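Below is a slice of the complex: some chains, not all, each in place.
Letters A, B, C and D name the chains as they come in the text, with residue numbers starting at 1 for each one.
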Amino acid sequence: MLKVSDLECMRGERSLFKDINFSLEAGELMQVNGPNGSGKTSLLRMLCGLAIPVHGEIRWCGNAIRSLDEEYHNAITYLGHLNGTKDNLTAIENLRISSALAGNEIDESEGYMALRHMGLGGCEILPVKVLSQGQRRRVALARLLVCRTVLWILDEPLVALDSAAVKLVQSLLVQHLDQGGMVVMATHQDINVAAVITKRLQLA
Amino acid sequence: MAINWFKYSSPASFYSLAGKMTPLFSITAFALFVAGLYIGFFVAPTDFQQSEAYRIIFIHVPAAWMSMFLYLIMASWAAIGLAFNTRLSSMIATAIAPTGAMFTFLALWTGALWGKPMWGTWWVWDARLTSELILLFLYIGFMALQAAIDDPRRADKAGAVIALVGVVNIPIIYFSVKWWNTLHQGATVSLTQSPKMAATMLTSMLIMGLACWMYSIAVVLMRTRTIILERERHTMWVSELQGTA
Amino acid sequence: MSWASWSDFFAMGGYGFYVWGSYLVSFFCMAGEIALAFNRKRTLLRQLSLIHKPIQKEQNNETTP
Amino acid sequence: MFLWVIQRDLLLAMRQRADVLTTLFFFIIVVSLFPLGVGPEMNMLRIMAPGVVWVAALLSSMLSLERMFFSDYLDGTLEQMLLSPQPLSLLVLGKALAHWLVTGLPLVLIAPVLGIQFNLPMDSLLVLTASLLLGTPVLSLIGAIGAALTLGLRGGGVLVSLLVLPLYIPVLIFGTGAVEASSVGLGASTHLSLLGALLLASLVLTPWAAAAALRISME
């Protein structure tokens, strides 16, 4: 489904990586590894279409993602270093609005359920700015619970999470992969997603 | 035409082409300046209304023309760069901006120095003057935006957007200002054109105009070359150039 | 030729300040622009020669036996 | 989607209730500074009034421009918006509209009161309000381009003013022109219809330009 060929990334005057080739099928997890500054974030942003590669191509179901544009956006969910939550809105408002912007309107009860599932029971109507770092990350992750996209692109989803939340994310990933989803993930922490096909991409 | 344009759209070959052409344009510009000034100051007769002060026209009008032409040209190159993703066109656009801003400033400055003896004031809020001032702001906005962005590719594209928006706006601005001014009556002094512009005056003005063109081309080529080097400093051909030079 | 003398020429019929003010400033603007452009290029070339020095040396070593 | 964007921005504005009010107060204060700076002669002030009100409107619209995308940029929401399956220009239109509702509309509503302080006659007040109603959305729309271009640049707040103020000038001229024309008995309809034309043109064109600018800034 996702096919990357000959990808090259230039930042400033340095070539971060080149000749990246891989493909991802339904049910597969791709883990991007590499030391700090090796270009994981840059790669994931290219996969989303947020950055444009100097060379190489990214294809989704056979078409270049640049030509698909909005259609492709319907198929992916991206979670970056930044949470994409507004400090002054409450957790539930953040979740509902960000889902709606991603083309997936959810009603209140669904939102509450997702937040509760992420361990945010009791914090639903607090503005995000008073939440702790880990709780903010959980609000951002709650989007994964309600979205209906195929490809998840996750940039260090585990940052600031405690061990309970890490387990939660693991089970979330397993479930998504079982249902034929795909995941591309960059993380420094070891994550244990058993019994699924895991590919690894090592950046220098 | 014998020149293969496609070939010269690559920065490397443009660099050498521009290197050959710069001296040519510089010399032409110099010669034209000398000729234009000579005719302007030694051949053209004294104007019976404005006495000698009118001789400012030989620099004022070409500067005003250039300020407008250069904006259009800059915007066109920027648009080409944005549409076809050609690096060279964007670099040329970036190189034109300072020269255009300089001519705009000159038009304002010489105009002000002309206005004092003729109108008794350095400045009036006349349509032409005001829109020239706004043009200066547009140039400066373009340059400030590009200067504020570190990544050259982003700077090129952002500059192109603002230049194009400016081009759409210039006619609107010009006509709005004109209208604004003519609806007010009062202290408006219109530019007094000398009744019959002597042929020598016209010649001198045209020659000076041409000289300014040549000057602009020369300076822009020079600046484009520097920009090319700055941006391509890590490529093979630049290091080869260094090795041989 | 309409000038009786050089001082006449410089006086410009009493408008010397304005006329020469225009032309001098124009001259200095253009000259300054050229100087800035040259200067920018010179500093750049100096930087470049620092960057590419190793390459240059290697080439020299190869070419001069 | 479009509605969600507007709703979200309005919600944010309401959450910080002071937000709407501050733009409004900025407007009021700037307008009131002039009598202090210029002196109290009423005739003088009456002539100045439309110009002062319009310049203040320009400034307060511009001041709040940075807010249009910047906080979304900082916290990553903008990234998410770029990845949303709806056309970006629609989204930008939504944000510009929300900006107008929060910062432009209140000015339109308060302007007559300020005009009274400057001793403007009734007709002029009406024309002033009408011109603001037509003109302030144009400011938000043009401003969106500037805000998108300067995203994340240092000194963006001031840079954006450098970019957009020159582009605001036609709006300023037609806006004040309308009031003056009506006060000398010429009728304001030409000016107002020109403002209307500007509004239509910018409704059609600016969302594209701003969307392109956003894409460039986020790359």
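Keep in mind that, in the parts below, a residue touches a chain if its C-beta (ideal position, glycine included) is under 8 Å from a C-beta of that chain, and two chains touch if they have at least 3 such contacts.
None of these values were measured; they are calculated from a predicted model.
Beyond the single copies displayed, the complex in its entirety has a chain composition of A x2, B x1, C x1, D x2.
By our rule, only the chains that are shown with their structure count from here on.
With centres set at the average Cα position, the gap from subunit C to subunit D is 45 Å.
In subunit A, no position touches at least two other chains. Contact with two or more other chains is made by no residue of subunit C. Touching subunit D in their complex are the following residues of subunit A: 48-52, 70-71, 73-74, 76, 78, 80-89, 93, 97-98, 100-103, 105, 127. Those residues of subunit D whose C-beta lies close enough to touch subunit B in the complex are 145, 149-150, 153-156, 159, 162-163, 165-167, 169-170, 173-174, 177, 180-181, 186, 198, 205, 209, 212-213, 216-217, 219. Considering their complex, residues 134, 137-138, 140-141, 144-145, 148-149, 153-154, 157-158, 161-162, 164-166, 168-169, 172-173, 176-177, 179-180, 183-184 of subunit B touch subunit D.
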